[in-house]
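Structure first, commentary second.
Missing here is one protein chain; the remaining ones are kept as they sit in the complex.
So, chain A:
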Amino acid sequence: MAAGLGAKRLGKELSKISSSLPPGITLVSAENLEEWFLDIKVLDQNPIYAGETYRLKFKFSKSYPIEPPEVTFVKLSDRPIPMHPHIYSNGIICLDLLGSQGWSPVQNVESVCMSIQSMLTGNTKNERPPGDEEFVRANRLRPRDIDFYYHDNTV
């Protein structure tokens, strides 16, 4: 259970996003202060993502927002994992703002969703990261413990 700093902050974030969220982002569930689910859509006509909805899972540690949340895509029958050179087929996202180096505690659930949304919007490559298959097979680390090499921040 998130306590202290995180609890109050998450409570306030929740009341804000329950009433309003930017277009293409919807709150699916936030039953506790540990795990939230949100859906995102890519709004422009990017053919890679047209007509699809993707499900994001947020996991918060006790130290949130000092520590970044763990954010991954989850796969459901109607929620695929988006194709992107920084998104592995198991839903793990390689994005510097989700690592301790790139994270700032003034970021929040809404701003993270928007960053991911724009990361998809700007993408033109219908492909997985190099070594996806092997990574998905071998990785047992939690996303925050993976030392991603942010090779190309323009994607």
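Basically, a contact is a pair of C-beta atoms (placed from the backbone, for glycine too) under 8 Å apart; a residue touches a chain by one contact, two chains touch by 3 or more; residues count from 1.
Just so it is clear, contacts and distances are computed from a predicted model.
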| item | value |
| --- | --- |
| From "Cysteine-rich DPF motif domain-containing protein 1", "RBR-type E3 ubiquitin transferase", "Enhancer of yellow 2 transcription factor" or "Protein prenylyltransferase", the hidden chain's UniProt protein name | "RBR-type E3 ubiquitin transferase" |
| From A:34, A:67 or A:132, residue that would touch the chain that is not displayed | A:67 |
| Residue in contact with the excluded chain [from A:9, A:41 or A:59] | A:9 |
| Touching the absent chain when the full complex is considered, from A:20, A:77 or A:100 | A:100 |
| Missing-partner contacts on chain A, residue numbers | 5, 8-9, 12-13, 63, 65-67, 100, 104-107 |
